Structure formats: C-alpha cells, structure tokens
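Dropping a structure here in structure tokens format, bear with me for questions.
A single protein chain has been removed from this complex, and every other one stays in its place.
Here is chain A:
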C-alpha cells in the first residue's frame, strides 16, 4: 500500500525510513526521490501548504513537529485512495516523539551547537548510536501501520455493505461511519471507550436493520457477492479473511475481552517478537529515564512487563490524554511559561496574527489566493514552535513571514541573461554550422508594455556590444510595427561606447500586418543567422489568457522557433488577476507547444514586471508572480526612458511588502 515512509530532521538527516518496494527503496536513495522533490519544490519554495504533493505518480503527505524540527513523510502510489494516511502520520508523530523524546532532544541540540555565533557546548560527545536508539521502532511502526490498514479495510467493507444493501438512500453510510473515524483518530482511546463506541455502533446498526425490514436476506447475498468480486482495492487475501471474522460484530455487544481479540493492532500470534520488542523498549526507557517530562508515564513500564496484551501504542496515547487537562492553572501559568521561553505556539495563538498578516499582504496587492497560501505555510512552520523570552507571537510570525517571502522571491535559476547569451554564442558548434542567434520572446496580455520594455532590453543589449534584431511579430494591432520602427530609429541614433551612433547594431525585421507570426519569427531568425546578429527579440501581440485561438497561435510560435527564453511581461498594477494570467499563459504554452511539437512543452522562463514606478510600495504583484510560476523576475521596468530597466532586489521587495 505505502511505498515509502520516513522520519527526518529538517536539517536533512534521516532518522528512520522504510521503503516497501524495491523500486521505492532504489528511488529513495537517489536525488529525485519523492521526499527530496517534496522538500525542494513544495517546502522550500513555500508552495504547497497543508495538502498533499504529487510527483511522478507518487502522492506524498507530510507533517511537521516543529518543536523538535522533525518531518514525517509518507509516500504512496497516487492512484490509491488511502484514507488513513493522515491518521497514520498523526499517530506516528505522537508515538515517535513519546518514545524517543530525550534522545531526539539531545540529537537536535547537537545540530544547533552554535547559536547566534556563540558556541553552546552541551555534554561531552558521547558515542552516537542511531541504530540502537531507534531499536524498537520498526516493530511499533509495523503494528501501527497494520492497525490502520486493517481499520481501513474494515471501513471499506462496511461502506460496501451499506451501499449495496441500501442503494436507494446513500446518506446512511455517513452516520454509521461517523463512529469509526473517531476511533481511528489519535485521541484518547482505551478499551472501554472503544467498547462503548461499538455499543453505539451496534445500536445504530440495529436501528437501521429495523428500518430496512425484510432486506436482511438481500444483504447477505450482496455481501457474498462482494467477496467474490475482484478486489478493486489491492488488499491481500489474508486481510480479507480477517475481515470475514469481524462480520459478526452486529450480533453481540463486544465485551472488553472480546475487544482484545478484535484488536488487530496487537500482533498476538507473534508474542515472542512482542516480548523481544518490549525488552528493547525497556532498555530505551532505562536509558532515557533522565527525561523529566515523561517521567510519570514511563514509570508505568513495570505494569507493561506483566501485561503484554496492552500495547505500547495505547499506553503512550493514554499518557498523552492524561496530561492534557493538567493546564488548570490557566492564564498565569501560560504567561509564566511564555516568560521562561517554554511556551509552544498553538494554532489558536497564531490564527489572529496570521489573519492580520494576510490582510496586510492583500493590502500590498498580493493576490488573495497567494496571501492565503503563504500565510498557511508560515503557520504550519510555526505551530508547536517555542517562542523564547519576550518575543511576541506577532514578532515570530513576522520573522517567519519575512524569511518565507525571501525564499519565494529568491531566484532558483540564474537570472544573468548576458551570461547565458554569451555562453550560447561562444559554445562550440557541432559541425560547420552557422551560429544560431539567441532568441527571446516577449509574451503577455494587452497593454502591459511588451514593446516598450523590449526596446529597453534592446538598448541594454546594444550597450553590451551585441547586435540585435527585432522581429515585429505583432501583426494584429495597428501601429505596432510603426512603434517598433520608431524605437529602432531612436536606438540606432544613440551612441554606444565611443561610437556616435549604433547604426548596424540594431535592425527591425518586419513583414507588415495580418501575416502568420510564427512564420515571421522563423524568417527573422534565419535572417539574423545569415547576417550575423547575436540576439533576436521577438515581439508578440498581446492577448487575453482566455482566448484559446490566440494562445494556440502563440504556442505554435514557441514550438516552431524554440526561443532560448520566453519572458512573460506583466504589470505591477495587477492584483488577483496575476495568478490567472500566469497560470493560463504557462499552461497554454506547455499544453499546446507539447501537442504540436515533439517532446515536453515549454513554459515561461522568466518575468519582466513593468510599470513598477506606479505602485509605490504595493509590490505584491512581484510576490504573486514568482509564487505562481516559481520563475525569477529578470527585469523590472520603472520609467519611460530606455535606461529605466532595473534588476529586482529581493531584500527591497520583502521590506516594501512588510512595511506598514
């Protein structure tokens, strides 16, 4: 069912992991493992928040334990609908931390040996033995997983049963299933409570039976039919057999002893292993008995040795439950805890602050969707973290938000356009081929300033001693070609290092109006190749992102000419629309260009944000744009003249967004 499961530190050290198939274990050790891509593409870039992440046919779910900086990750085949993964993660988290907290605390401390430039030397380095420290965990993990898988199988069966028995009213499954998820949650669950729940379940079932009247026979029939049905759920046969044994639930109320026999989360057949396991855990507890927080809980180990029926899982969770209501001292104690720096942030603490931050981001013109996601990601990284000393919650949120914004805005690919142009021009050619010029396509919606900023880029390239050809592929808007002609005339009159004019350094390739843009671009590139131009700038017509024929035409241009860079031009004034524009442009380019040409479709390679001078500090559009595409902002246009082209400074933008 599952493919891979791992528990690791945020610093990258994997504490424990297991792969369930050979392919997954092979993949797990490679750089392209699901865990690695989750961290790279979702967590570091702050993209996915709270949902699952999908990659290469894998679905990945994760949860954080921020206090100890741990990540719990589960990867499984995407086509499987595994309902229990969230519960499994929660249970793993609770139990792992319960069992190994002292060891984990020292381990995490060892990875923070230097704080604020000061060495906080801890205890003398002792021999670290990770294999021994997590000795018993394999067995416990097996148990938990088995428990959840069995429960899920049960659940599925009960759902099938109700659906097949009462096809006319589909709503009942919800009411009888409602008790089952509450069991599977990690809340306090002891045998008695489960027994109570079963009683309630039984009552409900009985009530339904009465309602159904004489449909009993049909239920049995359909039940047997279900078993012979080819298993759409890739369950093993043995698990099915167990499912059959459980079908007598409805008849008698399960007593506490029966509960034990029904509790499949204990591996009773393998009692010798269980003994061994408990022994391992005993040694763990001995070693870790210094921990004061879990002292009361761990002292009960004595009981456990006698009573092997009750498992460690229930025990640990019971302790959890017992400790929770102890916060009776109320506000005073929480204040004290805050002053001593041991208060962990809760979702309730964070909620109002995050809401305020979200409003603030939206005031700065960040698209609503993006503000939502960014704040959610920040909240996720803060829940459970301990704020020390006099740092307020809002301060902590602000710091986290600032680092998150910096991360989102920092380009992950090189933004050095000049370098990549020179690299391409100087790269050795395979044969006696002619040198192919570097081509850049400018795309965007109407009126954002594509032609204007194209001419600014052109000016900059000329200043760097390159010969530039401008291809007028806007064959639609009247005056577009003339506009470019004026620009070319102006640019060729401006001097470049020493020379009085830059004649011959820039030319316009035009073919009038109404022609096929892709064809003109193709011809322009050929012309540039023959006439020894270095760079071709392709100006395209502005188009609405929803206009499918025009988007197809653009994708055709991209597919045929395969430009080195596709730059999306967007205005800084855009608000919520930024998300829609970019996603649709990107998707249309990818979809249509992959359909017409061979291989993978091309997306947007970078952005140029125009009209920057009109927004003051409401620079949220930059954040929205980088968040949506994950591509860098290469240039910023900030004025009317050819020199008004700038590079984005991440620190400035972050400051502008956070300023009041």
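Quick note on the criterion: contacts are C-beta pairs under 8 Å (C-beta built on N, C-alpha and C of every residue); 3 or more make two chains touch, one makes a residue touch a chain; residues count from 1.
Rule of thumb we're sticking to: contacts and distances are computed from a predicted model.
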Undepicted complex member, UniProt protein name, chosen from "Phosphatidylinositol-glycan biosynthesis class F protein", "Mediator of RNA polymerase II transcription subunit 18", "Signal recognition particle receptor subunit beta" or "Actin-related protein 6": "Signal recognition particle receptor subunit beta"
Residue, one of A:3, A:69 or A:349, that touches the chain absent here: A:69
Given A:460, A:476 or A:513, the one touching the chain that is not displayed: A:460
Listed residues A:21, A:81, A:110 or A:346, member touching the removed chain: A:110
Identified contact with the non-displayed chain, of A:410, A:483 or A:562: A:410
Positions on chain A contacted by the hidden chain, ascending: 6, 8, 10-15, 17, 29, 31, 33, 35-36, 39-40, 43-45, 69, 71, 110-115, 117, 119, 121-122, 125, 127-128, 130, 407-408, 410-414, 416, 418-419, 422-423, 426, 460, 463-465, 612, 635-636, 638, 645-649, 652
